[in-house]
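Only one protein chain is missing from this complex, and each of the others stays in its spot.
Entry: chain A
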């Protein structure tokens, strides 16, 4: 079977990110292209961090899911350039992150000079801006640890890159 491309997009939008299952691969903005090369369905993805351990799992998940849905031949291609940025996370994805308890990255990552510009990441629990950095690194390379000074809850912030 050679499903049409919009159907494939819909399927991809249902594959969760392996580390943050609250959002899909499409929400994350890493699916750059979907197309056919002869009879092979080629999905082009951009890795998030160079060393992100989820990269291989993501490729495997895409292949498994599309084959399961009935595609005949699937190939996942890695594309480095242009480099992924958190600006590609969809608005819907940002809202899902917040609901999941992860403060979404600030927009404008391309001009973001790094961590210190994110001092006021809003607390995903109570919405307060009165927050502080605990550590520049969190449970995954893409997140930092923050604490809310109002509700005192610690939370993950998805770093802008």
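Here is the rule we use: a contact is a pair of C-beta atoms (placed from the backbone, for glycine too) under 8 Å apart; a residue touches a chain by one contact, two chains touch by 3 or more; residues count from 1.
As a working rule, contacts and distances are computed from a predicted model.
Participant: Which of the following is the UniProt-recorded protein name of the chain this complex doesn't show: "Ring-1,2-phenylacetyl-CoA epoxidase subunit PaaC", "Tubulin/FtsZ family, GTPase domain", "Cytochrome c" or "FtsX-like permease family protein"?
Facilitator: "Ring-1,2-phenylacetyl-CoA epoxidase subunit PaaC"
Participant: Identify the residue among A:90, A:125 or A:140 that touches the chain left out of the display.
Facilitator: Here the residue in touch with the unshown chain is A:140.
Participant: In the full complex, which bits of chain A touch the chain not displayed? Write them out.
Facilitator: Touching the missing chain: residues 47, 49-53, 80-85, 109, 113-116, 134-141, 145, 159, 161.
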